[in-house]
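Below is one structure, written out as structure tokens; the observations come after it.
Only one protein chain is missing; all other protein chains are in place.
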Amino acid sequence: MEVILGIAIILIKILTIFGVTMFIAGWTTWVERKIIGDMQFRVGVERTGPYGLMQPMADGLKLFFKESIVPDGCDRVTYELAPVLALVPAIMSIAIVPFAGSADSFKIFGQTPFIAANINIGILFLFAWSSLSPYGMIFAGWSSNNKYSLLGALRSAALVISYEIPFGFSIIGILMIVGSLNLIDIVNAQGSYHWFIYRQPVAALVFFISIVAETNRPPFDLSEAESELVAGYFTEYAGMRFSLFFLGEYIMLFVISSMFTVFFLGGWHGPFISYDVVNNTWVQAIPGIGILWFVIKSYFIVFVYMWLRASLPRIRYDQMMSFCWKVLLPLSILNIFTTALLNLDKL
Amino acid sequence: MDFVFYLFGITGLVSAVGVVAFRNPIHSALALVAALFSTAGIYILLDAEFLAVLEVIIYAGAIMVLFLFVLMCLNIRELKALPQFNKKIRPFAIGITAIFLVDMVYLITKSQFGVGELATGKYTSEQVAAIGSNAKALGQVLYTRYLLPFEAISLLLLVAMIGAILLMKEGLGRK
Partner (left out) sequence: MDHPYLPILILMFFAFIFTVVTIIMSDLARPSKPNAEKNSTYECGAPIFTDARGMVSVKYYIIAMLFLLFDVEAAFLYPWAINYDKETLGLFGFVEIVIFIAILLVGYFYAWRKEAFEWES
């Protein structure tokens, strides 16, 4: 009985966090269309609901009832599995997003309230799941027996794995300063205003470029370059199967932007959050205000993503690859050494 | 706890059988990913979270992607046309499997890894918890006691890198 109750409480927590993330991810599509519309002197979506706010709902319903095809010569097992493999890593990475901090003793029904799972390996958990994301692409591209799909899959898989290297290297400087992989420790180490973006500007730059490439967003969206590859690895997908790829992409967009907030923008810290010296913890003057700062900061990064999409042309594939290996990788290694030398007093 | 162990154990075993049973190499690769993933789950049950994550990042995330690229570099249709498993290899295969089976049975029943006394060094679970995290404790052993193997690994990686590039260059030159 106790076991069932415990699982039920965890399930409620997970469903809440999942619901919030789904809401954010869904309406990010609306925000994206509005922002890019504004930047191009267009109105953007406006028909469904006030300011077109119901557009994501309408899109979702439409895709739900759309016919889905099984192309000739496709490999059925991997074809059906690919959308699942694309969405599950994105949903799993929600687990470590620290929406707000709280004292260790503060628990609701025995659960840490603002983070699904406060685990010691923290960021490596995200790396583990994002290292599984190439499978969704490769299986989608390979199974559909389409040349565009296969090319798009190979391109994006090679791109994603390449940018995982500077992505992983860029945070090592911060790990050296903090001495922990736990995301809550990393946020607390920054305090209210000592954000790592000041102390680790190079790492922040490398990290940001890497996450744009990791999520396959413009200007690094060569896997889905519509002018040459139609729609990349999900060319042959339609209906709900297609929308699962899409959903995974937008969830990942938010999660990975929130990781930028955690590492460089001080997480949930902001005004109305103060340090309690007695209990050695951060106190939110207004309960839950941390969540507000966290979402605002993360959403600012999402906005920068869209800004990039509206401003920059697509980068050529060979330039993208050599930029990663020849510029970002040496920069991130250099950053490790610079951080080590600047913090020699720690030794 | 037991339920989770059996869950990961059974998925691991079933997918490991799948690796050898599937005809299509891509399906085998998929099954191998599942097997590696289940192993990571069992590591987590053993409180070896860092090892579990590395299992996924390195094996499932990097090595298997390499495998898939290799499978795609070869033409899958031609692979199917290759003669099936050579009959002459069968006795060797059975022999090697038997040796591994004996090893495993011995390890599980007789040695210190099995039901008998567990071999614990300085780093017991309590010790690791006191240090802070699994990864931290691992670092403290790896960079002091296992200094030489650690530096040797960098040489190994160097050789692998040069080897891969040489192979590629030779392959391109021959064309």
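Letters A and B name the chains as they come in the text, with residue numbers starting at 1 for each one.
One rule holds in what follows: a residue touches a chain if its C-beta (ideal position, glycine included) is under 8 Å from a C-beta of that chain, and two chains touch if they have at least 3 such contacts.
Fair warning: this is a prediction, and the values are worked out from it, not measured in the lab.
Of the candidate positions A:Val20, A:Met57, A:Val77 or A:Met240, contact with the hidden chain is made by A:Met240.
Of the listed residues A:Gly26, A:Pro71 or A:Pro219, the one in contact with the hidden chain in the full complex is A:Pro71.
Interface residues of subunit A with the unshown chain, by the touch rule above, are 2-3, 6-7, 10-11, 13-15, 18, 64-73, 80, 83-84, 87-88, 91-92, 94-95, 110-111, 116-120, 124-125, 131, 142, 144-150, 154, 157-158, 161-162, 164-165, 168-169, 172-173, 175-176, 178-181, 230, 235-236, 239-241, 244, 317-318, 321-322, 325-326, 329, 333, 336-337, 340, 343, 346-347.
Take subunit B: the residues that touch the chain left off the picture are 4, 44, 49-50, 54, 57-58, 61-63, 65-66, 69-70, 72-77, 133, 135-136, 138-140, 142-144, 147, 150-151, 153-155, 157-158, 160-162, 164-165, 168-169, 171-172.
Assume only the chains that are shown with their structure count from here on.
With centres set at the average Cα position, the gap from subunit A to subunit B is 28 Å. By the touch criterion stated above, subunit A contacts subunit B in their complex at residues 75, 77-78, 81, 119-121, 124-125, 127-129, 131-132, 134-135, 138-139, 142, 150, 154, 157-158, 161, 179-182. Residues 24, 26-27, 30, 33, 40, 49-50, 53-54, 56-57, 60-62, 64-65, 68-69, 72, 132-136 of subunit B are the ones that touch subunit A when the two sit in their complex.
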